[in-house]
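Each remark here refers to the structure printed beneath this line.
Complex shown without one protein chain; remaining protein chains in place.
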């Protein structure tokens, strides 16, 4: 029986499969389909301090093996989250990670300071990469300086581990990951979505009201695996990998490339029980090959 | 009857459909399947000054709606091209564009100087973005400075129009396109392939001997359309768009987003007559909507 | 709510671009209410990637019917399904039309355009069972868009057809037909499903005549279970209005809650 537990140093997980922010709601939506306690953990939808309206529809476009979204981070804000949602997530026997957003550095800080007073949160995932919020898709994660400063300020206040989630829309992902590591991040998570666009040739309008959106799904997997490999082989903090994971084999590809854990995103839309199925497939694969501990496959790729 | 001709300023094309470098061989391979004269033009395989061996196989991996290649620019070199290939391409009634490569700036110059002495070439396309040649995927196209310098040097010597082909593996594609424009490029072509990787979880080895390769095909289309839109709406030189074009509708999406012409790449592998079929589909679409000149759709997207 | 990965196709029928599939699925069928929908995975590759939402056209203790019009690749793949093939469906999802108690003897008018007829057959039969008098106003571009007239009638539903080209029934939009009928007879409730433009027109008439109406809304859906926030529509509630997930609170909403955009 393969041991599926993974240890990120600051956080032990029952298995390496987390669900990705924005693709798993607040977790509760999935209770009819899976046992939350069977997950390594889940990352809740991106939270700003204040509630957010989000973008006008259409917010989604399907592309070949991919999905472009421009939800615009619609959400309830920290207060409603702390009052209405968090209490229902406590004691579920799984790690609850909050995806922290901010219109500016101060809002990130206010979210963390507010949530630090609440119980039942295992870690913060900083969503410093937010391709579809600002029209030009610019955000701290695109540059090492701002990434370093924001992470440093948040680490200074936070009583909880901080995972920095990186944007793939950069020339050199290693440089950004390095900046986050030097600022003291406990781990990096990659990738967030790729800035994308689709045009309706009949109406001559962008298919998304927001013009731009973020591409996710199997289409981006080869780009995400490349980035995870580059970062894991050159930066010293644990890497959480994601991008187009639909099966246990996909998840293992990220782990062999260097990811200590993975997040499952778009797959949750196709199969509400995808994350648990994937954890099972990882176990069965290791089992069949006599691998005693799943953590032994992490970073075993020989290039 | 829609007028399909497009005018890039420095080059008039019968129709907006070119075939992309490295996906159309030296053109002759496709004669059994299509009439070269029916193309807007074609870009021959990347040429270094000397012949090149290319990478050891496997050189290709299929991914969801995509293809990763690490051919390593195997090719015959300029001399053999000028002696054996070029003579057979002259007088085909279509624009022949040579994709110019170089291990360093000087090699680019030597290729251009050598080919300047030959007839039957309509323009040069500078392949300054070469994701799968160097292991780390680094090349001039990733930074505005080197891009500007290389383009400037080549424009200074070349007797022919220069199209600069950009890499999408950058934080700000507009900045790079701007640098090429300021250096005097006659047009920009985008996108080249996205740096990618796939891992075989059984062997724990990269699926490509070269470790990294370039991702092409429909998977990347939403990323390519986004970049073409950004560049076309902010840089003053004509844009040639490409990335996952499989149908006339795909080609029109790039044109509506701002591309004056398009290149068809991976689709040539699936259907050797794809480029001509796509030109026909563009014509039929315009026809059905009473569009008199295909160039009237260029850049008509209202964001 | 269940995931039924191996629902066996029992019947497959086609009329031009319109198709009907009956699958064996007790898990979904037994809980199904009119106006709810299922999310169906078309094909077993990543193209199409997302499930496709289809309304429940009918349901029994062990079966589910869907009725759809081919729009793109997903519905094309579904249209090729044959008896014996299997379907991967998730549902029943969302909240359907309200079936008010004490509707006995009252007049329910169902207004459907094109593929929008899909949920109204199931709804009509349930309303009949409650003793309501049901009339279906069924519109489309041409007679070919109204393949279900006979089926509706043989279920005991009175059908008034409307076609843009006059090839069947009333010559004009189904909303125009409704305007005429509202002048002639009396409706106690309207249940509407169809293209936005049609529903907007109907909403105008409903408000003017003060007849309570419910509308089945559409949006691009990523998940169907409230997880992606993709399917929002502008909806009023006590405090004001905002973007509401129609897969969760809808797809059916009462007229007073719907904010018609554009």
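Things worth noting here:
By letter and in written order, the chains are A, B and C; residue numbering begins at 1 in each of them.
What we mean here is this: a residue touches a chain if its C-beta (ideal position, glycine included) is under 8 Å from a C-beta of that chain, and two chains touch if they have at least 3 such contacts.
Everything numeric here is computed off the predicted structure, so don't read it as measured data.
Contacts of the undisplayed chain with the visible chains, over the whole complex, involve A, B, C. When the missing chain is restored to the complex, the residue among B:144, B:217, B:248 or B:283 that touches it is B:217. If you put the hidden chain back, the residue from A:27, A:40 or A:64 that touches it is A:64. The chain not displayed touches chain A at residues 64-65. Residue positions on chain C in contact with the hidden chain: 43, 45-48, 73, in rising order.
The chain not displayed touches chain B at residues 22-25, 29-30, 32-33, 45, 53-54, 56-62, 64-67, 69, 71, 74, 217-219, 246, 266, 268-273.
In this section, only the chains that are shown with their structure count from here on.
Every chain gets a centre from its CA atoms, and the centre nearest the mean of all protein CA atoms is that of A. Chain A and chain C, compared by their mean Cα positions, are separated by 36 Å.
In this assembly, the C-alpha centroid of chain B lies 47 Å from the C-alpha centroid of chain C. For the pair chain A and chain B, the distance between C-alpha centroids works out to 34 Å.
In chain A, 61, 64-66, 217-219 are the positions where the chain touches two or more neighbouring chains simultaneously.
Among all residues of chain C, those that touch two or more other chains are 46-47.
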